[in-house]
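As you look at this complex, bear in mind that one protein chain is not there, while each of the others sits in place.
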Amino acid sequence: MISASVSPKAGAAPARAIGLDRNLEAIHAKDRKRRNLMENLTSVRFLLPLLAVYIVIVLIPFLQSIVFSLTDYDGYDFANAKFVGIANYQAIFQDQTLLAGLGFTLLYTIATTVLITAIALPLAVTLNRKFFGRNFARSLFFFFSVPSMAVLGLVWQYIFSPLGTGAVNTVLGKLGISPVPWLSDPTLAKFCVIFIAVWAQVGWHATLYLAYLQAIPADLYEQASVDGATRGQQFVHITLPQMVPAMGVSIFMLLTGGLKVYDLPFTLTTGGPGNATYTVTQSIIVTGIGSGRYGVGSALGVMFFLCCVILVALQQIVTSLIEKRLS
Amino acid sequence: MKSLKSLIGAGVAVAMIASLAACGSSSASGKTELSFFANNTQDLYQPIIDAFEKKNPDIKIKFSTTNGAQAGYQQTLQTRISGGQLADVYVAPPEQLNDLVKNGVAKDLTDESFMDRIGDTNKAQSTIDGKVYSMSVTAWTNAYAYNKDLLAKAGYDTIPETWDEFIDMLKALKDAGVDKPYLEPKAGLGALVEGWIGYDSSKQSKSIDQQIGDGDSTFAKSYTKYYKEWAKLFSAGVMGSEVTGLADDQVRSEFAAGRLAVMPSGYWDVKTFKDAGLNFAFGRMPMLHKGDTPFAPGSADSGYAINAKISGKKLEAAESFLDFLSSEEGLKLIQDNLGLIPATKNYTPDIDKTFTEPYDLYLKTGNVYLNTLGWPTSGRSALRAETFAQLQQVALGSITPAQATANLDTKLKTLS
Partner (left out) sequence: MTAQQTMQQTSPAAPAARGLSMSQRERIRSAIRSVVVIAIALICAVPLYVVVVNTFKNSGDMAADPFGLPTHFTLENYAYALENLPVVQATINTLIVTVVGVFFMVIIGALAAYGMVQKRSKLTAGIGAFLMLSFVIPGQTLLIPQYKMEAQFGLVDTLLGLIVLYLAGATFCYFLIVQYMRGLPQELFEAARLDGAGPFRIFWQIVLPLIRPILVTVVVFETMWTWNDFMTPNIYISSTEKQTLVLQVFNAMGQFSTNWPLFMTITTIALIPVFLFFIFCQKWIVAGLVAGSVKG
């Protein structure tokens, strides 16, 4: 039986046992060192293109915006900007709308992460089993993620319109139910945004899980069946532990994607009603960049970045702890 | 692995096509190419450009635009300037004019001959320290679009003069079976409040919003009474809190479908409503007291500016383009295609007869007012967005008008 997390060093272990002679061992040690270095170099060589892309397109611009955050840069000509120290950082803590934005961003992130994981995993397991129409169902679930959020937002705006002429309200009306204020009630609007986000992303995350499910060696299940394990037992003892890495990936994507959410709430509700669905990213645009206060916008971005780093680091630690316990 | 190889093959082939396409795009004609960055779609501008190029065969206009609402245009303009990619001629939103001048990208147009045609109100809005930096040839005003058939149900044939009468009319419409007598879009709540502030400002040496911007007054002191009046819509039950979830287009669709009796609108909607086959007209926006001079939200439109960094033939071409835009022919094309109302000295536009009442009341007299013009430039768009967010909360009944104005004061402080 093959465990999914065999360390790369496993293959090298027997070689050491052969080395009886001290001299031989010394040569081997030297060899290993050289091999280590060589391996390091090869692996770095493979990493170089990505590092170059990342540094040029993401990192340098981000470092620049850190510089901007310490100036009164208005977003036009940087030559006119003056150094203002941490004034921009002080300014953002005085803004109440920002707090509202932070609240909803966190709610959105947590809710979508939990709901999507809870739905996508069982969905993927089901889609991985055999049944009639499986390919059709797989396609359909995946296809929800296809249209861009910006377009979807407009369509959902029509579906969840608080007027009697909205799509959902038309149906409710036929059933004799009076119009529901979908997007014009703070709580319902939050619900709608999260609902649509779950709807749109569940298919993609199920597909991601599906890719991992396909990598679970069939022998594991064969063995378990021979041992008389039930479907439920197989899920708990084989599927779930094997899916921990996949869950780590999926949750990481959901967390980082959720924290940075912009398109959907913006097109659907523009942050309203009131500030009910206001997000941090919208704040970066509206109070910073869109107002010719690029410095403030950058400061907001940098602060937000730091918060996200802490949150994501926590998630990574928790995931690796779970992985260690299971392996 | 065959499929992977063919995939790579396809990728490389497309990359080659792409690089070839990039090489082939340079033109070799002797024409002066003038780049023009506008805040409206190409199909609307094309007739204007065609007419200009016909008159000036040695000039070629390279049109570009951006999507999204005005905020989208402003942000793209800002980004392009930051990268030194500003077009030769561009639309300069009044909100940004200060920044544009400060960064030296708007040419001083004060002494250009075509500026003589521009009306004083429009000139004033494009003036900084006595110099005019953009040529604004049109003006806009809000007005109430009303469905004549629906109004007739309650025995009305036009919008009444005062706010209380207006609310009475909406009540009567509701009683007459019009389910939605009046709706405002969520990002346009309380639009007519600006008309009231405009009238009260006209009696003072400095506008009310200027006083707030300068720190002589506060939103709490000056805005609360207007917001309280506006909130009557909800207490009287003629508009529901569902407006906090309605986008501009949704309100317009309701009106176009003949279900909505009155909505705040403007000249840009004339064509849409005509196409919908409605029996409609545009009327006044009611004032608070009988005898108040009618005012409405409105201002000069964004003007056309010339990139200060161009010179020689390009500059000449840019000047003749602006000259064309402010000529009678250009103005007529602007009106017909962009749906904007010319406001210059050299041309009296033919106004669609559904819009004559607001045109006579507001644009002919110049009795229009825009609150953002009094606010500090760097915070305008954020503060405007905040007014809507606050009014949405008033609409939901979660805060009072007084709390809303107090919150606006807090927001203003964070922006300065």
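A few notes on this one:
When the chains are written out, they are named A and B in that same order, and each has its own residue count from 1.
As a convention for this text, a residue touches a chain if its C-beta (ideal position, glycine included) is under 8 Å from a C-beta of that chain, and two chains touch if they have at least 3 such contacts.
Because the structure is a prediction, the values reported are computed rather than measured.
With respect to the full assembly, the chain omitted from this view is in touch with A, B.
Only one residue from A:121, A:259 or A:276 touches the chain missing from this view: A:259. Of the candidate positions A:180, A:216, A:240 or A:322, contact with the unshown chain belongs to A:216. Of the listed positions A:177, A:309 or A:326, the one in contact with the omitted chain in the full complex is A:309. Interface with the hidden chain, as seen from chain A, comprises residues 2-8, 10-11, 36, 39-40, 42-47, 49-51, 53-54, 56-62, 64-65, 68, 75, 126-148, 150-152, 154-156, 158-159, 165, 167, 170-171, 199, 204, 207-208, 210-219, 221-222, 225, 234, 239, 242, 245-246, 248-249, 252-253, 256, 259-260, 262, 280-281, 284-285, 289, 294, 297-298, 300-302, 304-305, 308-309, 312, 316. Counting over the whole complex, chain B has residues 1, 4, 7-8, 10-11, 14-15, 17-19, 21-22, 25, 35, 37, 41-43, 62-68, 72, 75-76, 78-80, 82-85, 87, 248-249, 252-253, 256-257, 272, 276 touching the chain that is not drawn.
The rule we apply is simple: only the chains that are shown with their structure count from here on.
Chain centres here are Cα averages; for chain A and chain B they lie 38 Å apart.
Within the complex formed with chain A, the residues of chain B that make contact are 71, 74-75, 78-79, 81-82, 96, 99-100, 102-105, 179-180, 186-187, 241-247, 250, 254, 257, 259, 377-382, 385-386, 388-390, 392-393, 395-396, 398, 407, 410-411, 413-415.
Considering their complex, residues 74-78, 80, 91, 94-97, 157-158, 161-165, 179, 181-186, 189, 269-275, 278, 285-287, 289-293 of chain A touch chain B.
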